[in-house]
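Each chain you see keeps its place in the complex, though not every chain is here.
Letters are used for the chains, namely A and B, taken in the order the chains are written, and counting of residues starts over at 1 for each.
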């Protein structure tokens, strides 16, 4: 654990992840486009670097946790990017939710230089990251995955592997986010019906999400839906829109009609059009309410 | 517990429920349109009666567990029906999944004669009923509910009350069935995408339904979807279609657009049109597969 690892992205997810890595004994060198954002992790022991390449040695390991495909592309292929720096033996662990096709592109580029690309997107919001309870999905080169596994193990309660196809973990991550949004829409419609029929929504939530659907997603998201409370955001609606856009593009890529994904995408797109992009993405539930003539 | 209670309907749900009531010390008088169907419960100690009215005394308690609105109507209002028999103090506990508007009609009719109608639909399939683990939702007259509560407690792991409006428990039950079907559609689309993207579906199921969605519905229904295995039926697709039809009619009654309910209804309607009415209702997942060009 003496060799430092690089970590790029010190936002709401990256910060607690870095803290957990330090707590687990890793040395971490960090980079953020906005230097002030590194203050918290530097206070915890991380070393701030002036550019992406400076976080890692040529055969080292660097993790990226960024907002979208473009942000990963920038730190990988931009000036002082990690792709130029990493050489044979180097590993890029990409933990953001990005398009599977982008993952394939990145993996090919790394292969050209002898470095490896491991897809390792995670499930869980910042509070889950802080608790070290993320679920991590991996795919890509087996040797590279074996090398980074201790690092990933320090970040979550489980690492589930999806094999050699580097895009697989990203497909799976998109499936998961889609299912979360689908559950939100289902509760939005059900609890709107309950409200207009004058059924006690809180009791309904407790029955359904305490029994049949006794899982964190249903309990937590369901409470937001019942309370019509979507502010402050744990995960912004505009980011949910981005994720569902990726789901749709991936579905088109593989030739899979997904009408429920379309329905949810339209709820999110409408939310952004109505100025709700910074609400929590459970705010997609407002669509069903408004269609029924209930106010926001 | 000396006064016998009536129980009408000795099908796949009624039979284990009656057995549990007997095991809990109740005397039970039963009726079924098909007399042979009472054999199992008679062997367990129930007394078979020749018509609905004969199962109950004028001020007694009678439970009905039948396939649909028409079946309940028949034993309540048909020849030798329980409505004529029950008088002041009598209670009809109606446990079937029926329309909220039908519940309202029945409650008014009982009120005319001084008897009470308690709505008490349940969540759980026959194996859950047998284990005495049903969830029971109640609504209606408070005194009547108090009187029947010990009986309902013997049938499940919890009784959740939804107040005085007699139709509320039925609305809630329909919301729950809708949410189950919605989860099935979400998994159908997600796992179809996974399959066409060559992602290991079993691993996907274990990650998603072991973590975020760690609830019985997701695990059990999800396994059927992953295995593309919908036979034999635990709950027939044609009955699921009936339930979603009730969801749609109830949504229209209360003025609530439910596009996700429409999507699921169409999956089920298409399933019946293709001759799959006797498959398990998780077979609605075949729709997403076929739209993606995968075979049944």
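Just so it is clear, a residue touches a chain if its C-beta (ideal position, glycine included) is under 8 Å from a C-beta of that chain, and two chains touch if they have at least 3 such contacts.
Just so it is clear, the structure is predicted and the values come from calculations on it, not from any experiment.
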| item | value |
| --- | --- |
| Homo-oligomer size of the whole complex, from 2 visible chains | 4 |
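Criterion: only the chains that are shown with their structure count from here on.
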| item | value |
| --- | --- |
| Chain A and chain B: spacing of chain centres that average the CA atoms, whole Å | 38 |
| For the chain B and chain A complex, residues of the former touching the latter | 100, 123, 135, 137, 158, 160-163, 165, 167-168, 171-172, 174-176, 178-180, 182-183, 185-187, 189-194, 196-200, 203-204, 206-208, 211-218, 250-251, 254-261, 263, 288, 291-293 |
